[in-house]
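Heads up: the structure comes next, in structure tokens.
Missing here: one protein chain of the complex. Every other protein chain is in place.
By written order: A and B. Residues from 1 in each chain.
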Amino acid sequence: MTGRTEALPAPLHGARQGIDTALVGMLLFIASEIMFFAGLFGAYFSIRAEHTVWPPAGFKLDLALAAVLTAILVTSSFTMQYAVSRIRKGDRTGMIRAMTVTIILGVIFLAGQLYDYSSLGFGVSSGVYGTLFYTMTGFHGAHVLGGVIGMSIVLLRGVNGQFSARHHTAVEAVSIYWHFVDVVWLGLFSTLFLLR
Amino acid sequence: MRYDAAPTGSSKCARGLPLSLQWSPRVRSLVSGAALAGLALLLGGCSALYPPQAATSQGADIRTLYSIFMVPMIVIFVLVEGLIVWSVFRYRRRSGDNELPVQTHGNNYLEITWTVLPTILVLVLFFISWQTLNKVEAQPANPDVIVDVTGFQWQWTFAYPQYDLSYTGIADQGPVLVLPADEVVHVRLHSADVIHSFYVPDFLFKEDVIPGQVNNFDLNLKDAGVTYSGQCAQLCGMGHSQMRFTVQTMTPANFQAWVQAEQAKARATPAPAASGQAAGPTLQLSASNTTSFDESTLTAVAGQPFTVQLTNKTAGAPHDFSIKDSTGKVLFTGLPLAQPGQTVSYSVPALPAGTYTFFCSVHPNMTGTLTVK
Partner (left out) sequence: MATTVLAPGSTRTYRRSALYEWLTTTDHKKIGILYLTNSFLFFLLAGSLALVIRTNLALPELRLVDATTYNQLFTMHGTTMIFLVLMPFLAGLGNYAVPLQVGAADMAFPRINALSFWMLPLGGVLLFSGYFFGGVAADGWTSYSPLAEAKYSGSGTDLWIVALLLIGTSSILSSINFLATIFKLRAPGMTLLRMPVFVWTVMVTSLLIMLATPVFTAGVFMLYIDRNFGGAFFDPASGGNPLLWQNLFWFFGHPEVYILILPAMGVISEVIPVFSRKPIFGYRAFIFATLLIGGLGFSVWAHHMFTTGSVYLPFFSLMTSLIGVPTGIKFFNWIATMWRGKLTFATPMLFAVGFLSTFLVGGLDGAILASPPVDFALHDTYWVVAHLHFVFFGGTMMGVFAAIYYWFPKMFGARLHEGLGKIHFVLMLVGAWVTFFPMHLLGLEGMPRRIADYSPAAGWNDLNTIETIGSFIIAASVLPFMWNVFVTLRGPRDAGDDPWDGYTLEWATTSPPPPYNFDHLPPIRSERPLFDLKYGHGARRAIAAESATVEGTHS
């Protein structure tokens, strides 16, 4: 009400706020999403265990492109976290800039993924390997898209003057979500491209 | 604030026991104990609660295991139900009694007891069960007879690779699996399409028939000269309820004799008419699935034999061409079955004018109209 946003008032004596309820909700949601991907990974490993030759003959992946995409996504996690650290200090402008970079990196990742799909020599109906590859990376891509949309909404709110050092739950929430998306990609990259 | 201790509206339930049941606690516990013991004996001895006597040695092991399990199950049932019924009667609130009972919160010794004792019980049962499992699943190296069972929508094929014999069932009855008693029979399960399950209740045994893998098990049949019925136990589509078969046991000597006779019969049967030798006009018929033929109507000339050439375009199911009249009487059964990818010609004798139904005897739901005029 007074317009001061820098110093947080001391909490009431003995009162413990703990983590914001909305963040609890986001963490629980991410837990459920982890289990969703666990189902996909479980399918991958159980099918893989039944094959002596894996990937089956004729299935080639573009490791170089995937490595570049990995670097892009990991970088975007750093920029997202930077955005969070900026708004925690009350620097809305810094947050907006860092989030914009994050969103751009996310879009580049998606574009790169689509390019990868178009240049691969197999599809979802090319036997179980193709089905697994496209399903796993496809659902991950859908989650990236969801994150990009979420971040864009938060960015728009920031541009419209919302968020301060004290009130920026949505920024924290999308940041946690974005890191989750990144970690899932690291799992996918290691499993599909490195471990094979 | 003051609260009326008695919940309202339940006074009818709270009137204590009628005078006739107000026995002394000692008498009451004696009577209850006797009733419970009687109930336990009744339930334990009730043969309806047991599976039938098993026809195989593996099944007999399973039945023994079941009997071992039933003892603690019945004791627990009687004990716990008894405690529930006892509490319900003994601890009813007497009308007008508004005092709170002693507010016991718990008892750690009891908690430990009724955690540890049941754990020991289930572990003991688990180990006994594991022993039985090993016996049931044991497969000696050299079985006497090997049977390949193929399940497909909605029939069974029993093949004896050692004797080059094969039988596919027809319509509701399904095929007969002839087996020797007192010998080791090794069964291999194959699926041509979806998951089925090979189940014979008298064996106390079933195993799933899964595409892409071959499940197998052994049977040691105890009695010769008995017929057992079996059926599919895993939902496999429209014809699941009709996917039945029978098992017929023989002494080993009779079984060998049967094998010789069947092999002789197979040698003596002339090969099916080659596709070239057609009698009378030829009608074309094909089947691409197990629900219906591709053609729903056929026409033939009355009083003249004709040929039906059946092309089987389905991937995993055999078909044939059979005819029945309007009363349901089967007039013609086409043999042999057309296997997937095969074309077989069936020579149909002359029929009087009328309307008939043609069908596949393996999949009786596949029907069409044959108009003869």
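The working rule: contacts are C-beta pairs under 8 Å (C-beta built on N, C-alpha and C of every residue); 3 or more make two chains touch, one makes a residue touch a chain.
Quick caveat, the model's predicted, so the values are computed rather than measured.
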Fill in the blank from the handout: Sole touch to the unshown chain from B:S197, B:T249 or B:S345: residue B:S197
Practice task
Tell me where the left-out chain touches chain A, residue by residue.
Solution key: 18, 21, 24-25, 28-29, 31-33, 35-40, 42-43, 46-47, 50-51, 56, 123-125, 127-132, 135, 139
Exercise for the section: Tell me where the left-out chain touches chain B, residue by residue. Expected result: 1-10, 12-14, 48-52, 59, 61-62, 65-66, 69-70, 73, 76-77, 80-81, 83-85, 87-88, 91-94, 97, 99-107, 110-111, 114-115, 118-119, 122-123, 125-126, 129-130, 132-133, 136, 153, 193-195, 197, 199, 201-202, 204-208, 210-213, 215-216, 229, 231-242, 244, 365
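Note that only the chains that are shown with their structure count from here on.
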Problem - Length of the line joining the C-alpha centres of chain A and chain B, rounded to whole Å - result: 50
